[in-house]
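Here the complex is missing a single protein chain, while all its other protein chains stay put.
A and B are the chain letters, set down in written order, and residue numbers restart from 1 in every chain.
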Amino acid sequence: MATPDIQLDAHGRLRHFLAIEGLPRALLIQILDQAERFAPVGDRAVKKVPLLRGKTVANLFFEPSTRTRTTFDLAAKRLSADVLNLNIEASSTKKGESLADTLRNLEAMQCDMFVVRHQVSGAADYIARQVAPHISVINGGDGRHEHPTQAMLDAFTIRRLKKSFDALRIAIVGDVAHSRVARSNIQALRTLGVPDLRVVGPKTLIPPGIEAMGVTVHDDLDEGISGADVVIMLRLQQERMQSALLPSAHEYFREYGLTAERLRGAAKDAIVMHPGPINRGVEIDSEVADGTQSVILQQVTYGIAVRMAVMSMAMGTQAQTGAA
Amino acid sequence: MATPDIQLDAHGRLRHFLAIEGLPRALLIQILDQAERFAPVGDRAVKKVPLLRGKTVANLFFEPSTRTRTTFDLAAKRLSADVLNLNIEASSTKKGESLADTLRNLEAMQCDMFVVRHQVSGAADYIARQVAPHISVINGGDGRHEHPTQAMLDAFTIRRLKKSFDALRIAIVGDVAHSRVARSNIQALRTLGVPDLRVVGPKTLIPPGIEAMGVTVHDDLDEGISGADVVIMLRLQQERMQSALLPSAHEYFREYGLTAERLRGAAKDAIVMHPGPINRGVEIDSEVADGTQSVILQQVTYGIAVRMAVMSMAMGTQAQTGAA
Partner (left out) sequence: MATPDIQLDAHGRLRHFLAIEGLPRALLIQILDQAERFAPVGDRAVKKVPLLRGKTVANLFFEPSTRTRTTFDLAAKRLSADVLNLNIEASSTKKGESLADTLRNLEAMQCDMFVVRHQVSGAADYIARQVAPHISVINGGDGRHEHPTQAMLDAFTIRRLKKSFDALRIAIVGDVAHSRVARSNIQALRTLGVPDLRVVGPKTLIPPGIEAMGVTVHDDLDEGISGADVVIMLRLQQERMQSALLPSAHEYFREYGLTAERLRGAAKDAIVMHPGPINRGVEIDSEVADGTQSVILQQVTYGIAVRMAVMSMAMGTQAQTGAA
């Protein structure tokens, strides 16, 4: 790398969490192991550990997202942090203040962490490059670039249910071209050693040259998920359904929607994943989404443990998962 | 009852709090007694008990209500819970997610309690029937059906000020037909043994056959409140004032508005209640609302203790009101 990765400090420890790309395998494993320690916290009577007590976490959402914001909010609160939820779009622009000035002000208020969701690719990275040294930035999704905590919770779910990444066949199905989830997942699963990683979708929704990322490309769903141990369905964005790239939601479902019948082509014990929110009857049939092979809700649960892991690691605190 | 009441567990303890209808007298008394223990918390220097520490309460408001949301928020915080305030109307529909999926996601985030306010009658019940076993649902008002915490805070206020329900004459005045407060109050006060319970209002706003609930019906205000120990005024909704059911706000006030003069017809030590927000000069005159017989603000104060009682009981925790 020409420039050193700003995500790590001089000792190789996590400082910001912006993208899976460029992170070493050992660090991804460390995040998964740390999340493993946090997972039982959600089952306790007192779902709280004191790790980030007296720290201030600012959720900076430039793009609305109830689900992601809520899980980061809960993760921070279960770490005992104080949380500021800022809808930046609504607030800062009103008085004509620049993004840089908004950030500097939040720094001056001695916030310790920014969780950033932004519609522009590279926004979290841009912010991380200009924040004060005491602040960690976590990418909660930036444009079509990355959604690294989603990839880590997906990896966590897979490891929990499949034990190892070593011999897995994993298919990522849908609008790969516009999906930050797909991009982060490919990076994470390749780094973690998944030998057979496939992307499946109509040619118009698969970025040309994606094979360079170490995946095989399929435009036939049955072929793409054949024998797969894990099927990750992507959300088809509403705006895509109305675009010229696709004929119609109905036809998309006929070609790429995951039904119980088609799922039979995957491995017998295949699990089905989806980052949510799901479009029932568009990319996935309700019978599958609610079926025994679906682990979609487990992903949500594990998402909190994974976010607690990333937040506590980036904050440089040592793991103590004892009750507060 | 054909179906067992989902509000109670196998041992008859409160699991959800959805409606007063069907709850035994002993349980209502238990809620009042528990609220009695929480009432002093609000007067302490440290208004906080650790009962729900590490629990997550989600306020799901499908219908806006600053007052009710705020009192539930405060009750949860004074029990040391973490609170998520979700404006569901705004958030979930945007991405086209179904209510069921929203609820399952909140469950997967290991929320412990849903406080639900919804414009559709039966919504809280519907939600309680499909949530995971670890979740309690509290009805914060559903359509024209019930508003059970309001009824319990009204009962609490009455018991505090009148000592016993045994010999009381209570009049509920106004738009009974469209009022969930009236419905819950009638159920609660009948169950608690009030011998003389009256509903008072124009015929167009009294549901036919309401006598079956154990009340007498009056369309003359003076007659209805004659000798009453407690006068509960209902809020006249704005939309009703513009409807064909009523001539005008002005005329309504002339016929059914409570003035100091008319209040003289009630018992000498009668108390005046209102669930708020009040319409001054429509259903109640300012002289009465702010007068010495009004206990409207005490209702608000007691509302927090009552909500703390219901939340802590539904969460299955034993009462400990010692300071945190």
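Definition applied: a residue touches a chain if its C-beta (ideal position, glycine included) is under 8 Å from a C-beta of that chain, and two chains touch if they have at least 3 such contacts.
Not measured: the values here are computed from a predicted model.
A.B. asks: Among B:10, B:46, B:212 or B:244, which residue is in touch with the absent chain?
C.D. replies: B:46
A.B. asks: One chain isn't shown here. Among B:74, B:99, B:217 or B:245, which residue touches it?
C.D. replies: Checking the options B:74, B:99, B:217 or B:245, the one contacting the hidden chain is B:74.
A.B. asks: Any idea which of A:43, A:101 or A:166 touches the chain not displayed?
C.D. replies: That would be A:101, which touches the missing chain.
A.B. asks: Since one chain has been left out of the picture, which residues of chain A touch it in the full complex?
C.D. replies: On the side of chain A, residues 53-56, 82, 84, 86, 91-92, 94-98, 101, 104-110 touch the unshown chain.
A.B. asks: What residues on chain B make contact with the chain left out of this view?
C.D. replies: So the residues of chain B touching the unseen chain are 42-48, 64, 66-67, 70-71, 73-74, 77-78, 238, 276-280, 297-298, 300-301, 304, 323-324.
Going forward, only the chains that are shown with their structure count from here on.
A.B. asks: Round to the nearest whole Å and give the separation of the Cα centres of chain A and chain B.
C.D. replies: 41
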